[in-house]
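Here's the structure we're looking at; comments come further down.
Heads up, one of the protein chains got dropped from this complex, but the rest are sitting where they should.
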Amino acid sequence: MSTLAANAPDAAGSGLADVAASEASLRRFLHGLPGVDQVGLEARAASLGTRSIKTTAKARAIDLAISMIDLTTLEGADTVGKVRSLCIKGRNPDPTDPSTPQVAAICVYPDMVATAKATLAGTPIQVASVATAFPAGRAALPVKLADTADAVAAGADEIDMVIDRGAFLSGRYLSVFEEITAVKEACKRPDGTAAHLKVIFETGELQTYDNVRRASWLAMLAGADFIKTSTGKVAVNATPPVTLLMLEAVRDFRAATGVQIGVKPAGGIKTTKDAMKYLVMVNETLGDDWLSPHWFRFGASSLLNDLLMQRQKLTTGRYSGPDYVTVD
Amino acid sequence: MSDITLRLDVLKTYKLYVGGKFPRSESGRVYEVTDSKGQWLGNAPLGTRKDTRDAVLAARAAVKGWSGATAYNRGQVLYRVAEMLQGRREQFAAEVAAAEGVAVKKAAALVDAAIDRWVWYAGWTDKIAQIAGSSNPVAGPFFNLSTPEPSGVIGVVAPQTGYGHSLLGLVEVIAPAIAAGNTVVVAAAADAPMPALSLGEVLATSDLPGGVVNIISGKTADIAPTLATHQDVNGLDLAGAIAAEGPGAAAALEAGAADTLKRVVRPALDPSAQDWTAAPGTERLLSFLETKTVWHPMGI
Partner (left out) sequence: MAKNKKIEEPVAAAPKTGLFEYAPAPESPAAAGDIATSYGHFIGGEFVDSSGNEALKTVNPATEQVLAEFAHGTEEDVDRAVAAARRAFADWSALPGSERAKYLFRIARIIQERSRELAVLESIDNGKPIRETRDVDLPLVAAHFFYYAGWADKLDFAGYGANPRPLGVAGQVIPWNFPLLMLAWKIAPALATGNTVVLKPAETTPLTALRFAEICRQAGLPKGVVNIVTGDGRTGAALTAHPDVNKVAFTGSTPVGRAIAKQLAGSRKKLSLELGGKAANIVFDDAPIDQAVEGIVNGIFFNQGHVCCAGSRLLVQESIQDELLDALKRRMDTLRVGDPLDKNTDIGAINSAAQLARITELTAAGEAEGAERWSPSCDLPGTGFWFRPTLFTGVSQAHRIAREEIFGPVLSVLTFRTPAEAVEKANNTPYGLSAGIWTEKGSRILWTASRLRAGVVWANTFNKFDPTSPFGGYKESGYGREGGRHGLEAYLDV
């Protein structure tokens, strides 16, 4: 039996309620989604990448991008000190300019959640924790659920889970679906609220865009609040076309169900120019409804400083350099 | 002296060849055909504009099947034409001799050449795409292929002059067009239509689907302009448009063809000097082809 996920309301009349009733029905549904032509998708993403964002638009976009960052440290070498300093950076990205917006969230491993939470107390900045045996996801389900519950108990506002790519690629979609619904359950807090769930596909491992579209629908049906491209730990992370495809998926999902889902590209987004391209994609695919940290995030670490340098350039008219932004 | 013989020859009633059948002209009229010395050879149907229109309808109806047949199959059919022609070599030698005023022995050589010309084109059907097509290395992730396709219905003004025009020249304007998958309506040489009308009988017994070749005898000035201006004709071979002026002149026919932008093969600069025994090359084979280029992205 499968759990009917919150994102597939019968009431919306979407006809999607029974999609996950069985492995066969889920498979039929996912394989019935329209195909994705790789060349066409990549051409569209490249074309949006040629938009020229200047002056006032650029200033607006830089601030928007900063406010959408999930400032991330996910290293084996992470320490309390490292996480603290990252949190302080997120609260006050540019000490020379208090008008600089704060980031959306700090993203850490579960054992660092408490540290991050304490350092960010009193700010609106969210603490996001990766979970479910991140990044490989190769652990038994109870371990993954315990990992998740531990992070939630430590105060995580958001959980970034990884799907079981092995199960997905071998066609066991229902298994992936049920794992997401189980993690979603583990995100619940005793007070009845729940941590927001971001579902990471590791698109670099899914290989085809058809798979990315299927994974997107699968995760959204299973209850994801956000769909996220990558862990940042494999060779190919977020790319403009894969993100564009996921933006199209959340657009179509809302049209079908009325439920709005967020998107988070992560990994490899390092420059202001990169960030502008992603914001252009959001703007022209989804519009204003998604142009907020509630619905779009960047999973990134070095991106912030490049945005800050560009911000300083716009403010002062001079090009900035790495010594004029903080290294944390 | 008596001209009563012991046995009277049975003369053939020459008929048009349209849609695989042998109708008389709708005009109900014939005209006298004589040999080069003015001797009466027979009566040929006086094909009209309406006969020509019917032939275009038949040719159009045959396009789908003939252009859709495999190149291998078309080659087999063309080779079958050669076989059938071989079997009637003597008859055609006599008709060519009468039509062109050459000795029977020379005429027989011209018939042999005509047979061989069918064989030549029979072997071409499944090679045209390989010499006229191409794979195009475009600067992008696309599979890009150009292939030749037949233009459709071709109007042919059959050769009226030049050495070997009456049969070999006729074959040289029909065979390449149909080898490529077109269907044709032929305005037979007005003064020497017998080989053409007899060829229709050969084609009818050669597995060639009805309507692929249609042969109309009559006045070039009636038939050719009808073909040139017919909106459902895609190409025009003016090999036999030898009139200096009037509606059957090449310039007038070409101007008529311009209205629907037909593909036109112009007559030789001096048609009377044309030697139809010359090696044909590929010009006519490639003249009534359209190149279609198909793009498709390559992705996973």
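First chain written, first letter: the chains are A and B, and each begins at residue 1.
In this text, a contact is a pair of C-beta atoms (placed from the backbone, for glycine too) under 8 Å apart; a residue touches a chain by one contact, two chains touch by 3 or more.
Quantities reported herein were computed from a predicted structural model and do not represent experimental measurements.
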Residue among B:27, B:43, B:91 or B:134 that touches the chain left out of view: B:134
Where the missing chain touches chain B, by residue: 131, 134, 136-140, 142, 144, 146, 151, 234, 249-252, 254-255, 257-261, 263, 266, 269, 283, 290-297
Chain A residues that touch the omitted chain in the full complex: 34-37, 39-41, 43-44, 50-58, 60-61, 64, 245, 248, 279-280, 282-284, 287-288, 291-292
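We take it that only the chains that are shown with their structure count from here on.
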Contact set on chain A toward chain B in their complex: 37-40, 42, 207-209
Residues on chain B engaged by chain A in the complex (per definition of touch): 140-142, 297-300
